[in-house]
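All protein chains but one are shown in place.
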Amino acid sequence: MTAIPADRKWIRAGRSTKGLAGVILITLLVLAAVAGPLLLGVSPYEQGADALAGPSGAHLLGTDEVGRDLLARTLYGIRSDLLICLVAVPLAALLGTGLGLLGGLTRWGGEVIQRVFDVLLGFHGVILGMAIALVISPGFVAVVTAIVLITVPSFGRQARAALLQQLSREYVLAATTVGASKARVLGRHVLPNVTDSVTALFAVAMANAVKIEGGLSLIGLGIQPPEPSLGTMISAGSRYIQVAPQYALVPVLLLAALVLGLTLLSDAINRERLRS
Amino acid sequence: MVDQRLSRRGLFGLAMGGAAALAVGCRSATQVAATGKDITLAFSAAPDPMKLLRRTVDSPVFSSLVFDRLVDLDKKTLQPIPLLAKEWEWSKDRTSLVLKLREGVQFHNGRALTPDDVIFTLTKAQDEKSGAQVAPMLKRIKNMEAGQNEVTLTLSGPTSNLFDALMFVPIVDSTTYGSGKVIGTGPYVWGAFTAGTQLQLTRNEKYWGGSPEIEKITIKAIKSPQAQLSALQSGQVQMVGGIPARDIKTTSAAGKFTVSVTRPSYQQTYLGVDVRTKPFDDPKVRQALQYAVDRKRIADQVYGGYAEVSSLPWPANTPGVTQDQVNRYSYDPDKARQLIKEAGAEGAEVTLWAGQTPIFSSVLDIVQYDLEKVGFKVVPKLMDATEFQTLVVNAKLPGLNIANIGLVSVSPLTGISTANPARPGENTSRLDDKKYVELQQAAYGATTDVARDKANHDLSEYLLEQSFHITLAQAHEVVLWDPSIKSADTTFLGYLNLAAAKRGA
Partner (left out) sequence: MAFWLRKALSALLTLWISSIAVFGLMRLTPGDPAAAVAGPDATAAQVAAIRAELMLDQPLLTQYGHWIGGLLGGDPGKSFQYNRPIIDLLGESVASTVQLAIAGIIMIPVVGLLTGLALVSRRLGKAADAFATAALSLPVYVSAVILVFLFAVRLKVLPATGEMSFLEAPDLSVQFLILPGIALALPAGAVLGRLLATEIRRVRQEEFVLTARAKGVPEKRISRRHVLPSSLGPFVVEFGIGIGELLGGAVIAEELFARNGLGKLMLDAVQNRDYPMAQLLLMLAITIAVIAQLVTEVALSRLDPRIRLEAAA
């Protein structure tokens, strides 16, 4: 019943076909985002007279409505999305787990926190994001805040459920009967299990973060120009889908690959968890 | 297992069959030919019967069909054309005007038009509560007197642009105005109306200008440009008026439909400069902005080429305006950098505000890029339209802002008198200069051609020199017609004229 260390589980998850596919997809996208712009050497901000041009030697994917290189913008777009994920999801995980544990350990606090989570979950993700982007003006901070608020309840619930489940387990009861202190039991036995179950949520939350970023961008509340993100590229590009289909299509496929990669990975991790 | 597969096949067949029935049995929404006698027009906003005296985005659509104005302006010469006012006569000192009304004009409820209706309407329009943009100009009318089928207007002083103001005012029926009934004297009668959605007009067979050809006009509000386009392509509507100019080229619309441009009127897209924010308190830095922006690229990339490049807010053919003034600031980043260096404002951080629409986002993209090219550090603040609007009203836009206004395409005096951003005395740029007010007063008094030319020239020179209201583009509005519609026209400022319109095969 002791938890397998999380890192080993991740490695084992990567061995299944689906998990491997996920890892490969994510690695490729990260490489593209990090090394791509360096190899390409074209600025994603440089404008020109040649607007909405088709693919050519100078612009491999063509240009956008103000003559910027679409490939460079798409690569930087992946970078924005990854950055958003890497900031928002750990924040949400910390906050959510903290609140969840607090809710699981104190009765009164638990009620209040549950209620807050219910309200947050009551909002559809996009609607909540819309509200936040209006209060804080749209941009990186608003997108991250929206993702954190949308994601916190799922981490909170997961942490609380895991905690309650562990507390009712025989080994905890046994440990308390043999006289181990409550704090010791929590720290040595319960927390690792909770951490483990929360970690499993990470990949799913990241996939969701990417989706939310795209959704907010579509209604004009995402990352603001001239910074590109996959969502803003899709949003702007879908206006020109008749004349320059690659403008929206390439970011859409990349976003799909990112979401799929994360989903496959999380499926594989979950399967590993169930097995152990 | 064989049986299972059969049932699956059955399901597939059902689904495919359904799809095939749809595809074969019906018209395709991607191409439908237009037929029929009546016409349907689509615009982005619906008519609002509570704001008849205000010129809004939607009013040119129905206003000129249901109502008549006293005069219109000629598209080319900008001289007044008689409508309800048959002829007019100025007093020698140009402080009073006698308007002779057309005889035999009837409202749609059968009542004859009287001088009192004209006085009633103008009095309403003078009150800012009516929302009429020309209220400040109409307030120069101190007294109105009804005569035998004529109205005498007495002015507080010479008012060179009085006809500009009169052109905006639809004459309403004094007995029903404000009751929710919409009754005018125009070629079409207001009919079934679903607020916010649809309006039906039937022709006025007793119209003083002769009964129009088209019997019934339906005006639909379709907000999104894509939806407008698909309605046009499928033959549901025969005219659309809300498609951004740059989308004309990028959609399949260009070849199939008649593109008409509401020339000479346009929306002026401008860069507003708050003159109390450093470094823009220095006119040299403001002039540098003029050289820094690439207007040609804005016209091409944002407005699909349907825009004029000019350094002035008003049309290039405004009497008294010289070609040198129109082209004063051509794109010249080196000169901009030099001016900024002279003013010691290199590397200054500037905030660039704009409301969020696809159009303004693109303008902001280009302006930000251009300003960074000449060495500014730009902080873009793209916010939703309402938040931006609130800041405009309260003149709280420290730095630069991008927006547009419509009435400057009429004349310099009317433009600066009706628009917040450039109004002498109180404006969003927070420019408080006596000289500007004096120039406005001089323009009001400029009643001869020579004086008017000089006033226009002087106002242009002032704006160019002060550079607090920088023209980025004069963007024409574009209307798409189904080719089956013949002889449809828009008059000055985009008012619809369907008196001679026909619907052919």
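The letters A and B name the chains in turn, as written, and every chain counts its residues from 1.
Operating definition for what follows: a residue touches a chain if its C-beta (ideal position, glycine included) is under 8 Å from a C-beta of that chain, and two chains touch if they have at least 3 such contacts.
Computed from a predicted structure; not experimentally measured.
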Residue touching the undisplayed chain, where the options are B:S156, B:Q389 or B:S487: B:Q389
Absent-chain contact - pick from B:T152, B:T175, B:T202 or B:S230: B:S230
Contact with the hidden chain (one of B:T56, B:T114, B:T202 or B:S484): B:T56
Which of A:L29, A:L101 or A:M130 contacts the chain that the document leaves out: A:M130
Those residues of subunit B which, in the complete complex, touch the missing chain: 1-8, 11-12, 15, 22-23, 25-30, 32, 48, 50, 54, 56, 128-129, 131, 133, 194-197, 222-231, 233-234, 236, 383-387, 389-390, 392-394, 403, 405, 407, 418-420
Positions on subunit A where the hidden chain makes contact: 18, 115, 118-119, 121-127, 130-131, 134-135, 137, 207, 211, 214-215, 218-219, 234, 238, 241-242, 245, 248-249, 252, 255-256, 259-260, 263-264, 267
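Simple rule for what comes next: only the chains that are shown with their structure count from here on.
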Interchain centroid distance [CA atoms averaged], subunit A/subunit B, Å: 45
Subunit A contact footprint on subunit B (complex, rising order): 246-247, 249-252, 297, 300-302, 356, 358, 361-362, 364-366, 368-369, 380-384, 387
Contact footprint of subunit B on subunit A as seen in their complex: 45, 47, 49, 51-52, 65-67, 134, 137-138, 220, 224-226, 236, 239-240, 242-244
